[in-house]
Every structure is written in structure tokens, then in C-alpha cells.
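Just below is one structure, and these are the notes that go with it.
As you look at this complex, bear in mind that one protein chain is not there, while each of the others sits in place.
Let's look at chain A:
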Amino acid sequence: MSAAQHASSGDTSPEQTIHDPISESLAENERLIGGYFAHCYDIVFRRAHIFGQVPVLVVYLDGLVDTKALDAVLLKPWMLEAPRPGLDELNAADLMLEQRLVSIAKTNTTGTMDDVVKSILSGNVAILSDGSAQAVTAELNGFEQRAVEEPASETTVRGPKEGFTESLNANTGMLRRKLRSPKLKMESMSVGNLSKTTIVIAYIEGIVQASVLEEVRGRISQIKIDTVLDGAFVEEFIEDHPFTFFPQVQNTERPDIVASCLAERKVAVFVDGTPFVLIVPCTFWNAFQSADDYYERFLYATVIRWLRMILITTSLYLPSIYVAISTFHPQLLPTNFLISITSAREGVPFPAVIEALLIEFLFEGLREAGLRMPRPNGSAISIVGALVIGQAAVQAGIISAPIVIVVSLTGIASLITPRYSMGMAFRLLRFPMLVCSGMFGLYGVTMASLFLLIHLTNLESFGVPYLSPIAPLTRSELKDVLIRAPWWKMHTLPLSGSAKRHVRIPNGQRPGGSQGDEAS
């Protein structure tokens, strides 16, 4: 009873450990555990006798345990089979129990009630036997989980199509399949007073930047929170600069991205219960890199990378430049273009900047509605959006046609980034940019860009400057930033800094004849 009170009082207070020892009496144990799990309908106590002789108590949480397996592997043999020879001394030798009677791969023996409760909570089966102060916990997870699917937020045309799921084990397994080396280390820790979420820090020993790894360990171990439901909870605690639109932690659903990042000296953080894995450090140029870049021909990938850069810049600047040029500097337009714009804007009631803000606002609203609404409403939103904004507003002369074109172009461009969270930064920043351009024209746009640049150079992700390797410039690392160099050219690892160079791809592997590589 005291234990139950203990558990119910102050439920979010940090770390309450249960100090009760395991009793030798089964009835006492059942009473204790029943006390911890009072008012939990899903707790199951199953009394049984092994081979009709030794009474044991099997405790688990319904819904977390594979009951079919439990029946087949434990209960059936115990109840239906005759005792095998050599098992006469069955009086609760735990070692015997664990080694010879529980045919389950992952088992553990524990002596404290605290461990028993914890392992029951994480989906294990606890087996207590009469006359023993030890309990055996066996992993028999059987809860419902999603199958491995193609990642919805990062699709590629070529390359692996598997994505992480909500199950931590499955996720780390997927990573291990890509990096079959004992050097791939995965350290587990638990965060969250209520959720007790398992977090795994993955890195490759000998390659990882030790300082970054230390920093990640330190920052995660300091987190004090009740629940961790996604990587974002962790991200907000470990990032360097909270007051910025730019994410300093990369998140991905793809095992191949995690594997390549680990090989590039980064650290990955798996969080149980979410398909998104965090990767640090992360730089600005990440916004322009997609997994497909490495699965297509490098020349094509370079061109596409430039296309992305141009369009993402467009998404930031196009509305402001339109407003600045049309209201402050009309002489910059070609004459015929100006004539079209003037005639389209004739009779429109709002100033260009208000018009642009209005339509951008509407577009963002449409986008958000499209994202949040229940699926069947989709067609309604698109019809109303396209008709009302695209057609009726222009025909009624409330807004001008050019701004609709500008905003739709911007909208498409803002969705082109392969990293959704990076794209959000640019999407949001175009509003202040628009206000600046409405007030000061191109001068305002220039000033705002300078402020943005200053802000970006001040950012840092786990000790790595946000704009590196462009600022500060590291020539050898440019091979994967503005262009995508062919693999046989990427000799050294990025983030190497100046001190030591990690060679990952030896020279002289360029195919096609004897022209050779430099230094080969």
C-alpha cells in the first residue's frame, strides 16, 4: 500500500526509484507489484507451476507482450511437458530458470523490484519464482508497429526506399545493416520522467569528432523533461541558438542519410517512438542537398543542386524584389514588361506591398489548411483556393495578376528544398524581407540581406560554423557544397578542419583511361 501511495504522489517529480527488494514469497511479490500498478487494468498476473512443481508468477502488461509467443514458448512447455531429467532440483535456482527453462533470446536476471517494474513497463515479461529473491525478465515484445515504408518526407527516385519506423530497435537495426562494423557505436540513455524514452547516440568510433560527441552526450544527459515524443523535444534542448529560424540539427527519415552522415564524422541521435533521427552538426548548405544527389550522375546532380539554390533564393526574394522594383525602381524593368505590369495594376486598390503580403498570407493559409485538414476535404480547399484567389480576385480587380504569378512561383520554389525544416526558415523570412522592400525598396532588401548574412555567420551548430565550408572557407570541402563532385574525387572527409585529414577514398580511382588523377 505504501508503494502505491508512493507512486501516486507527485507523478512528475524527478526519478522516483522503488526501493523495495524482491521478496522470497510469491504472494508478497504479487501484492507489491499489484500496488505499483494499482488502477492499471492492463497488468496481467499469471500464476503457474513449472512441470506442476515449482510455482512461478508471470507478470506483464497486456498489449506490450506477444501473448502467442508467451503461450508457445513458456506456458505450454511448463504445463504440458513432463519434467526433463536433471531438473529435480528445481527449487527456484534462478540461474537454472534463466538458462534452461526460458527459451527466449534476451533475458536478464535482477534482484530489485525497481528493475522488475521498469522492465515490465518496457514490454518485458517478468518471471518470479517462489523462494527466490531474484526475478528473470525476458524480452517478448509484441506490440503493434508500422511496417517499414518509403519515407514520405524525403522521397528519391533512385536509391534505397526504406524509411525509419517508430520502433527504435528496427531503426538501429536498419542502420547497422548499412554499416556492418563494430566501430559503429550506439550508446543508449533514457530521457523523460514519465515517458522514459530510450535515446540512442550513434557514431563511428575513430571517425567521429570527439568534441561533438562529448557535447551531444553532455547536452542530452542534462535534459530534464517529463515526456519525449519526438526528436524535436531533444532538438530544442541541444541546439546552440534557439532564437533563429534556421534549424541547427538535421532530421531525417532515411537510414542511408544517417549512414552517410556518420561516415562524414557526424553524430546521430535516435529517439524511440519517432521515425525521425537527429543528426549533428548541421550546416546551412544542407538545405540544398538531397539523397538523390548521390544516386544520380554527378553532373546532373550538380545542375539540380544549382536549380535548388536558385529557386530557394527565389522563394526568399521574389516577392520583395517585385515590390521593390515596381514601386521604387520601375526603370529597372524592360519597357514592354513595364507596360504589361502597369496595365495589369491599373485600378487595383491596394499598394503592391500590401497586395503581396495579403496573397502570401493567403497562400500560407492554404498550404497550412491543406496540411492539417482531414483528407476528404482536399478538393474543397484546392477548388476554393484556385478559384477564389487565382481567378475571382483578379477578375474582380481586387488584386493584380502579376502578384498572383509571383506568389505562385514563390510557393513552388519554397517547397523545393529537400529539407522541410530548412525550407520553413526561408518561407518565414520572406515576410520581413517583404516589409523591408515595401519600406525602402532595393535598399531595404539589401539591408535585410546583410542582416540575414550577419545572423547566419553568427550561427553555429555544435562548434561548426553554420556557413562552413564557405565561411570560413575550407577549399577541400567545397566538393560537396556548390557542386557534387564524383565519388572518386571526394578524397577527404568533410569537417576535417585543418589538423588532420581523414582520407576516405584513395586517389587514382578515376575511371576511363590512364589520364590519371592528380598525385596518382
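Observations, loosely collected:
Keep this in mind: contacts are C-beta pairs under 8 Å (C-beta built on N, C-alpha and C of every residue); 3 or more make two chains touch, one makes a residue touch a chain; residues count from 1.
What we mean here is this: contacts and distances are computed from a predicted model.
The unshown chain of the complex is recorded in UniProt as "Ger(X)C family spore germination protein", chosen from "Acyl-CoA dehydrogenase", "Sporulation protein YqfC", "Intermembrane phospholipid transport system permease protein MlaE" or "Ger(X)C family spore germination protein". From the options A:Arg345, A:Arg427 or A:Arg484, the residue with contact to the unseen chain in the full assembly is A:Arg345.
From the options A:Pro21, A:Gly131 or A:Pro330, the residue with contact to the unseen chain in the full assembly is A:Pro330.
By the touch definition given at the top, chain A reaches the unshown chain through residues 243, 326-332, 335, 338-348, 351-353, 435, 438-439, 441.
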